[in-house]
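Below you will find the structure I want to go over with you.
A single protein chain has been omitted from the complex, and every remaining protein chain is retained in its original position.
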Amino acid sequence: MPLEISLSTLVQIVIWGLINGCIYVLLASGLNLIFGVMKVVNFAHGEFMILGGYVSYWVSIYAGLNPYFSIFVSIGVIGIVGVLTERVCFRRVLGTSKLNEIVLSLGLIYVLQNAMSVLWTDKERQISSPFEFITVHFEIININMRLDLLIVIGVTVLIMAGFYILIKRTKIGRAIRATSQNRSAAMLMGINVEYMDMFSFGLGTALAATAGTLLAILFPALYPQAGAMPALKAFTIIVLGGLGSTIGAIVGGLAYGLAESSAIAILGGTWRDAIAFAILILVLVIRPTGLFGEKEA
Amino acid sequence: MKKRTQLILAVAIIAIIAVSIAAYYYLTVPPERTIKIGLVASLTGPGSAEGADMQRAAILAVEEINAAGGVYVSEYGRNLTVTLEIGDDKTKPADGVIAVEELIKSKNVDVLVGGLSSSVTLASQVPAIDNNVPFVITGASTPQVTRRTDKNTSYMFHYCTIIDDYSETIVKFLNHTVRPTLIDEGRMDPERNLRLAMLVRNDAYGIGCYDTTVRFINDLGLPIEIVEYQKFEPGATDFTTQLTLIQAAKPDAVYHAGLTAESSNLVKQGLQNVGLKTIYIAVEVCQTPQFYEILGSWGDYQILESKFGSKAASYSDAVDTYIANYMQRWKDAQGNPIIPGMMGADTYDAIYLICKAIENAGTLDKAKIRDEIENIEMDQMLIMMKNGMIWFDQNHEIDPISFIEQMTWNSTTSQLTTYIVYPDSLKQRDFELPPDYENEYS
Amino acid sequence: MLEVDGVSASYGNVQILWNVSLNVKEGEIVTILGPNGAGKTTLVKTILGLLHPNSGSIKFFDKRIDKLPTYKIVDIGIVLVPEGREIFPKMTVYENLLLGAYTNAAEKNKDQSLETIFQIFPVLKERRKQLAQTLSGGEQQMLAIARGLMSKPKLLIMDEPSLGLAPMLVQKIFNSMREINEKGVTILLVEQNVHRALEIADRGYLLEAGKMVLSGDWNELLANEHVKKAYLGL
Partner (left out) sequence: MKTISNLRINLKVPRVYLPVLLLATCLPIPLFGFSSFFVFVLTVTFFNISYSSSWNLLAYSGQASFGHAAFLGIGGYTTAIFTIRTSIPWLGLLLGAMASAFAGILVGLTCVKLREWFLALVTLGFSIILVAFTRELDWLTGGVHGLAVPSLLPSVNHYYYGMLALTVFSIFIIYLILKSKTGLAFAAIRENELEAKATGIDVVKYKLLAFTISAFLAGLIGAFYAHFMAYINDQIYGLDYSFLPIIISVIGGIGTIEGPIIGSALLRFISEFLRIIEPWALKIDPVVILIYDKIEPLVMGVILVAVIILMPKGISPWLRKYLMPKR
């Protein structure tokens, strides 16, 4: 069956892969930023994503705001939630032991997931977009595409460009990179590294919030448990793409989106979740530090 | 010294809680004998929409029965009231077992009713089997619940359409109605088979739907072929890749088997994201308010197999009364009436039939109740039966009529309504192809 | 300007410094000598607030700084060029230098500082667009010193700047140190290389096993028997 796939089908599968990839890029970039600066793996990252989706959902319903603009509200709210989480939870266990940090994020998964369930039940929701009924036709490959798909890709590109500029071109971006490359040297430069922790955590969760909003516009994927798996996959992506590498997270996210949709197409839906981990284990068996990871001193 | 006080306090609190928990289990004796019916439903997890409907229907049935004076049980020489105990299986097997254990052993129920997801029910029925508690299963569609061979299922009854029924009705409808319509409208070569694609939930229910479809097509020798078969994981929200592959196979119709949220979303995504403009056929599990709500105008012209038409124009007086009572009793947070679903209708019937059986038995002895359920004969209620009577066959299954509804979008009320288009005996309207329907002639 | 008074410090349960005192006056080059593991690096870390003392006080221009976080200490004008250089490997030379001018005061003068620094270390100007990790060891050391100078420090502390460098480069770096001092920057130099350190220093301290055992002018130290025996091999 996969052998006789026509061009338009192939193109469509690639597009689904890229669109899912966009979500993974946003999620992985945020996770990567937090890991780079704090050397903490926040397994609860996906819950911030879903929380961000909920914020946009309620804002678009109660304030009647276009969901693409409610992303900004979501970024702000989740950014602050992220900052508070760092301040109240992560800062206190930072450096005590890796296990504590990992289990703390596990605890946050439980708290956030179930708090969302208690507040909004497990019902699956989808943010309705004003462009819901508009489709665009591409003559050359003869496919119809929902306009929202194109907008989502566009928004992701814009946000990632903004993120890239912030990291590469601004003073605070430099400070963030300095902190992630050499924490004690960064302190000696006069950088307040605790502030950088807070800022990167907030920025990382804000990126997750945009991922959550875009996801909820495309799919009815807004329910409290929906974030757990994507966050784990995002982590495998940054392991493969090189912990701390901004480009690695982008390329890895897109590549993984493609891998996942091809896995569904070729192997079947059962393998959707398994494929990420299969790749991860294979890679780690060969290179215990990750595909592009560096040996630690 | 202060810390020691803290500790003593903590230990004291823990001890008090421990003692009270133990005492609770030790001392709880029911104050007065009532008929205790235990409802097993998924109130949380992926099956919560259907579970909530079962709960509402069960409460309604119990309230009606009690309002009418309860059930006369000759052993007690008086009418007993019915109390409903609810156990949440959380749509997970292990939690289902715990819920049923609790209903049987802690709440001391006389009879069980409910059970939604097939795989959950296969697990949660085990304590009922082991403790010889009659269990009228109203949700799980796998025939295994009464036909499994590893356990004695003599206390299990299946008041529900089974997967075989879904598929039988659907393939017959495809052959009897859809294929001729396509040929009449010049949409397909009369010489070729009808091209059917299937997209099912990767669990006992979904895969069962596929297996039985294949079986019926072969057994009945129908000119239908399955051109694409895709699965999705329970709880999935993104069906685009599977739908794209289905689109590539150029089907005339898509038969999809999922729970409410999955099915409605996959139809929406097929039309909206993928642009697969075809006929989508859902099965009766989706007969819930949420299904219509999510679909909205995307549901226009789409198909639902069912045996309880909550939105269809009146086809049975009992159903009309039930819908009116239900909507009177249940309103959502905004005060709008909630529309009943199919699983609730099953459960509602089942509670009446259980009470009838208890009345016949004249006792609350579980074995006697079981015998009376096995031999029950009463008029059909909400679910229409092939011979108009409720009775169980040798497999402890019923023989219901299921039908096909087509949805239409009413843009003035912004609501979906449905009409029965198959079988002819119940037909309210003719089946129509969607205006933007696309397929290949040859 | 810097007064360290009776400082004790420890890592976890292990005490490293015992009642250490020293002072540095404006315009001086002061050196702290001592063998490996004497606690020199711990001492500078304590001054910079990377480690907080158990007891004793550290004053800078008569203000207590021993409870301040590192970034505030940097802000008031103490800069450390750390041992092992500790540059940011995946950033360009230019970005590294900009980070040196991170504090607000330094940022205002960053163009002027850059000019001065490129005068002292012309090689950095050539390589300013390269990633720092591609520089040679000596160039990295220069970058570390230059980066320290970017923040217009009042006091520049250098921890083992000559470690692992070829003698030629060491000479170059010590020359630049004098140049920096002449531009009005006070220098506290931590060194194992007693000879060279005392060549440029006004005064020196000798730290052994976490205790200050000796202090004095460069000529006094050079004349000391213990120093002669243990460090100069005479």
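Lettered A, B and C in written order, each chain numbered from 1.
The definition used in the following text is that contacts are C-beta pairs under 8 Å (C-beta built on N, C-alpha and C of every residue); 3 or more make two chains touch, one makes a residue touch a chain.
Note that this is a predicted model, so its numbers are computed, not measured.
Novice: For the unseen chain, which displayed partners does it touch in the full complex?
Specialist: In the entire complex, chains touched by the missing one are A, B.
Novice: Could you tell which one of A:228, A:251 or A:266 touches the chain left off the display?
Specialist: Looking across A:228, A:251 or A:266, the contact with the absent chain belongs to A:228.
Novice: Of the residues A:66, A:114, A:142 or A:170, which one touches the chain left out of the display?
Specialist: Of these options, the touching residue for the absent chain is A:114.
Novice: One chain is left out of this view; which of B:110, B:165 or B:203 touches it in the full complex?
Specialist: B:203
Novice: Would you write out the residues of subunit A that touch the absent chain, in ascending order?
Specialist: Considering the whole complex, subunit A reaches the absent chain at 41, 43, 88-89, 92-93, 96-100, 102-104, 106-115, 117-118, 121, 228, 232, 235-236, 239, 268, 270-271, 273-274, 276-278, 280-281, 284-285, 288, 290, 296.
Novice: What residues on subunit B make contact with the chain left out of this view?
Specialist: Given the touch definition above, subunit B has residues 3-4, 7, 14, 17-18, 20-22, 24-26, 28, 43-44, 48, 52, 55, 86, 88, 90, 92-94, 97-98, 101-102, 104-106, 118-119, 122-123, 126, 130, 142, 144, 148, 150-151, 202-204, 206-207 touching the missing chain.
The rule is short, and it goes like this: only the chains that are shown with their structure count from here on.
Novice: So how far apart, in whole Å, are subunit A and subunit C when each is placed at the average of its C-alpha atoms?
Specialist: Centre-to-centre distance between subunit A and subunit C: 42 Å.
Novice: Find the geometric centre of each of subunit B and subunit C from their Cα atoms only, then give the gap between the two centres in Å, rounded to an integer.
Specialist: 76
Novice: Can you tell me which positions in subunit A touch subunit C when the two form their complex?
Specialist: 171, 174-175, 177-178, 181-182, 184-194
Novice: Hey, which residues of subunit A end up touching subunit B in the complex?
Specialist: Touching subunit B: residues 1, 5-6, 8-9, 12-13, 16, 20, 117, 121-124, 126, 132-133, 135, 143-146, 149, 218-221, 225-226, 261, 264-265, 268-270, 272-273 of subunit A.
Novice: Under the touch definition given earlier, write down the residues of subunit B that touch subunit A in their complex.
Specialist: 44-46, 48-49, 202, 230-233, 235-238, 240-242, 244-245, 247-248, 261, 265, 269, 272-275, 294
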